[in-house]
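One protein chain omitted, others in place.
After this line comes chain A, so read on.
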Amino acid sequence: MPPRIHLRPRALRVRISRPRSPIHHGYASLATATTPAPPIEQTYRSAPPILRYPPTQPPSHKPPETRKSQLHRQYQSLLRSSPLLLLFQHNNVKAIELMSIRRELASALEKVDTERAKNGQEPFAEEIKLQVIQTGIFASALRVIEFFNPQDTTLDHAQHPTDPRTPTSAQIPNTSNDAADERFTHGLSRRAHEAASNRKLKSELEPLLSGPLAVVAFPSVSPQHLKTVLSILSPSPDFPAPKRRTNPDYHEPAVQSGLQKMILLGARVEGKVFDLEGTRWIGGIEGGIDGLRAQLVAMLQGVGASLAGALEGASKSLYFTMEGRRMDMEEKEKPAEEKKE
């Protein structure tokens, strides 16, 4: 039978190798508990002021619990997180029509994703949805996104200890629980509201934002997905709708009558605004961003080859001239030598 108690030779060795010597002793007054070193940021920045509110809920300008405020916040995050956004006008689309359009869109995008999965690209069709928006709140959120860009974080308000103006007993003002505090940088803050309500600033997308609107937001600029969405929601000769034979569901009266009432107005692509034709142009980019990269690489390679050719050509021609000259001179010398003899 093996022994019940497992021997741990390494543990024994440690104890043996460090015998307490009777000579070695320390002063009790010098014994200190080791504390971990402060984080590197605290060595050049004083501790941030105490928060008087939950860190996830900074005070907002308008009452935050209302539906309007929450939609505002939601639209801001939608605008920040989606580089490609299509804007549609929907004119009295019935609920059943909207539902069937959404179903068609989802099934078409799923097909694109299975294709992408074969190539090893990540799928994101589930995040592309047709969403009806509140126009006024969306317009306001867009203004906040475009015109309010706070640069500093809350930690920047702490004074720098090497700043000569900072006495050791300096009082760092605490961030107060008041919405009027200048230091709040979130989208619902009073500063954001004031920046967005400046009527002198005009957003490019502003004229589009009236009437009933719906958006289709993409988590990344993917012409492949955009192409599918365009062929479903606003078919054109470049982006033909699926044939009746391949996709009979698409040609149901509920879908078709709903699509007749949807108008594509424009798109917002990475902060820039495109009209109908611009949107179709983006949808027509072959192979998406990778395709564009491949084109660029091919072009640069071509440039490199021709540059090398040009440089080589100059030296080659110089070589040929010099060689020609040498031959010429040798020929001239030879007959002279012959004459001397």
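Definition applied: contacts are C-beta pairs under 8 Å (C-beta built on N, C-alpha and C of every residue); 3 or more make two chains touch, one makes a residue touch a chain; residues count from 1.
Keep this in mind: contacts and distances are computed from a predicted model.
Q: Quick one: find the hidden chain's UniProt protein name among "Prefoldin subunit 5", "Probable cytosolic iron-sulfur protein assembly protein 1", "serine C-palmitoyltransferase" or "Large ribosomal subunit protein mL53".
A: Spelling it out: the chain absent from the display is recorded in UniProt as "Large ribosomal subunit protein mL53".
Q: Of the residues A:93, A:141, A:217 or A:255, which one touches the chain left out of the display?
A: With A:93, A:141, A:217 or A:255 as choices, the missing chain is touched by A:93.
Q: Where the complex has a chain not shown, which of A:114, A:197, A:210 or A:301 is the residue touching it?
A: Answering carefully, the residue with contact to the hidden chain is A:210.
Q: Taking the full complex into account, find the residue in A:194, A:277, A:290 or A:328 that is in contact with the omitted chain.
A: Touching the chain that is not displayed is residue A:277.
Q: Touching the left-out chain: which of A:71, A:265 or A:282?
A: Final answer for the missing-chain contact: A:265.
Q: List every residue of chain A that touches the chain not included in the displayed model.
A: 89, 91-94, 97, 206-208, 210-212, 257, 260-261, 263-266, 273, 275-278
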